[in-house]
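Attaching a single structure in structure tokens format; questions to follow.
Chains shown are a subset, placed as in the full complex.
In this document, chain identifiers A, B and C correspond to the written order of the chains, with residue numbering beginning at 1 in each.
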Amino acid sequence: MKYAILVNEGPFNHQASDSAYQFCKHALQKGHEVLRVFFYYDGVLNGTKHSAPQADDRNIVKRWSQLGKDYHLDLAVCVAAGLRRGITEEVVAPGFRITGLGQLVEAGIDADRTIVFGD
Amino acid sequence: MSAESDNSAEPKVKRFMYVNRKAPHGTVYALEVLEMVLISAMFEQDVHIAFLDDGVFQVKKGQNPAVLEMKDFSKTYRALEGYGIEKVFIEKESMEERGLSADDLIIPVEVIGREELGALMESMDVVLSA
Amino acid sequence: MLHLVNKSPFERNTLEACLKRAPKGSSILLYEDAVYAALQGTTLSAAMTQAAKTHDIYVLTPDLTARGLDGASILEGVRPVDYDRFVDLTADKGTVQSWL
């Protein structure tokens, strides 16, 4: 299966980003494809390189970057939603890219399934 | 059902639904869903918009968030038709529960029953909600 | 005491949670999406009319206006207030509790 994933919420505050990550990891391990993970609404906040949670907690941003690296994932942060919330080229974490909302629709067209994780 | 094994040269046209269940202004979802809908119009897909539960308040007439220095995006719903987006539905039961009638709405939309809406949702390829 | 409620009662349980605990005679301000609780003609109107008999219920006018609602659509017994009165209420009623 080819998946498109939409993440609506930022890291830590809601479990949405955790659930999306776990879903992607398990889908990829089972041999499915994830065409794109699109970060919209507060979801763009997953793309900040400045996140530095406590040592005994998971690092949600780095974890996405690593999964992206391991599986050549497209981690796409919406430019308009990012501008509102201060996620711009200056702060974007490795492996994420800032792009237009059209890329979400495109992923929805190309994927067999689109799954939304939100609040 | 979705066009899973469509390898033809035909451009894919999928049935998209944007589901609006949240009230406007208290959160940004209504505004950002609308931005998504407008962009989706460029992709020549079979776009559906549904307003249900508190989402019906998004198309209530007479909104004026400027009194709170907030952006008034409600007029943008009127632009949907110009973008070729004509399949706009509002759930009858959600309106009734909230004391709204078709006269209260900023745009003409198709009023649809709850059961029919459930069946319409089942017929989609992509459902985007917020 | 002044209780603040900011979510739609159709979506969340915060108004109900507040009404279950707020002693009779205490004050409740509905603002943001909670202003929908003050509407006439909804499935909650009867319960809210009852609540307004045991509690002083206020609704924030600018949040109504933003949502296309006006004084005429508001339940009898619910008192519209602007931000200045909101400030006054926090000063007059003692401790403020937000139901989140």
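Simple rule for what comes next: a contact is a pair of C-beta atoms (placed from the backbone, for glycine too) under 8 Å apart; a residue touches a chain by one contact, two chains touch by 3 or more.
If you're wondering where the values come from, they're calculated on a predicted model, not measured in any experiment.
This complex, considered in full, has protein chain stoichiometry A x2, B x2, C x2.
Note that in this section only the chains that are shown with their structure count from here on.
Taken as a contact graph, with one node per protein chain and an edge wherever two chains touch, the assembly forms an open path, each chain linked only to its neighbours along a line. Relative to the whole-protein C-alpha centroid, the nearest chain centroid is that of B.
The busiest chain interface, judged by C-beta pairs in contact, is B-C. A straight line joining the Cα centres of chain A and chain B is 24 Å long.
Mean C-alpha positions place chain A and chain C at a centre distance of 38 Å.
Separating the centre of chain B from that of chain C, both taken as means of CA atoms, is a distance of 29 Å. Listed for chain B are no residues, as none touches two or more other chains. Chain B contributes residues 2, 4, 12, 14, 16, 28-29, 32, 35-36, 39-40, 42-43, 45, 126-130 to its touches with chain A in the complex. Put simply, chain A touches chain B in their complex at residues 6, 8, 40-41, 80-81, 84, 100-102, 104-106, 108-110, 112-114, 116, 118. Those residues of chain C that touch chain B in the shared complex are 6-8, 10-11, 32-33, 36, 39-43, 45, 62-63, 65-70.
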